[in-house]
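Removed: one protein chain of the complex. Kept in place: all other protein chains.
Entry: chain A
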Amino acid sequence: MEKKLTYALFTGCTAKESTPEQLMSTYAVAEKLGIELVELSEATCCGASHLQDYDDFLSLVLNARNICYAESRGMTMVTICNTCQLNTAMTKHRLDNDPELKARVNEKLAEVGLEYKGTSEITHFLYAIIDDFGLETLKEKVVTPLSQFNIAPFYGCHNIRPSELQNETHGKAENPYNPNSLDDLIVTLGGVNVDYEEKNKCCGFHAELQAPKTAALLTGKALMGAMDANADWMVTPCPLCHLKLDTQYEHAGHAVGRDVKMPVLHMQQMVGLALGCTPSELGLKHHVSKVNFV
């Protein structure tokens, strides 16, 4: 009998706040695939690449603490946000490669009775589906092929760059200059993957408040690229990219001088649709850019 896949789920903050549909659809898909997710209820925010600008050491300690709780459950940590993935994987990478730093962090963790050992792997739910569950097995589970849709994959920076971290966290690293995981997933689910220049580019999320013009241009160009490639909708594994593309189309449209609104689905929602989950299980009503095809 196949071994049941079990992961310690690091939800991150966004799935618990501004993208509730991402958490719902993660659980819906996991259930369909027989994947067990144990939520890391003790986990804190990863700092989203900003806390480390303010206090790098504190960011390391907090991320190491999160990993400790996956370790204590003896599980691989699975993330559902590209930025959580990056910050956690980067912490692991730095601690595993710098004994002195690891000792300094562990000195702090010891104060609350924890120790970072480095025994848990870290992966993103996208790669758990592709690498661990397997696309072949997934294909057998498809009940509603997405054949009538042109789907634009939007990878999001922090899953594909820096590639040295991917080598560590999930075996089959994709090339940031020509990534293929989401494309393969779309094809497996019976959809048509569209190619466009911006698919591996930045959505601008992390500079939204500090550099709104730059951020809006990036968002606008990404939406425009997908529209010009004739996409019916976009799909992303990152809730932050989702938020930027789903909610900021108006500013983005002004920046690029065009109306650039289109549905942006979470990777889990796309998988769920093909597996026969209902729109309400997938939270499809929680989108600002309406998902109007279901």
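Here, contacts are C-beta pairs under 8 Å (C-beta built on N, C-alpha and C of every residue); 3 or more make two chains touch, one makes a residue touch a chain; residues count from 1.
One rule holds for everything that comes next: contacts and distances are computed from a predicted model.
One subunit of the complex is not drawn; among "Two-component system response regulator", "Fumarate reductase iron-sulfur subunit", "Imidazole glycerol phosphate synthase subunit HisH" or "Carbon-monoxide dehydrogenase small subunit", its UniProt record names it "Fumarate reductase iron-sulfur subunit".
Among the residues A:E36, A:D55 or A:E115, only A:D55 touches the chain that is left out of the figure. Which of A:N97, A:N175, A:N230 or A:T278 touches the hidden chain is settled by the complete complex: it is A:N175.
Across A:K32, A:H124, A:H206 or A:H266, the single residue that touches the chain missing here is A:H206.
For chain A, the residues touching the chain absent from view are 13-14, 16-20, 41-45, 47-58, 61-62, 65, 108-109, 111-112, 157-158, 161-163, 175-178, 197, 201-202, 204-207, 209-215, 217-218, 243, 247-248, 250-251, 285-288.
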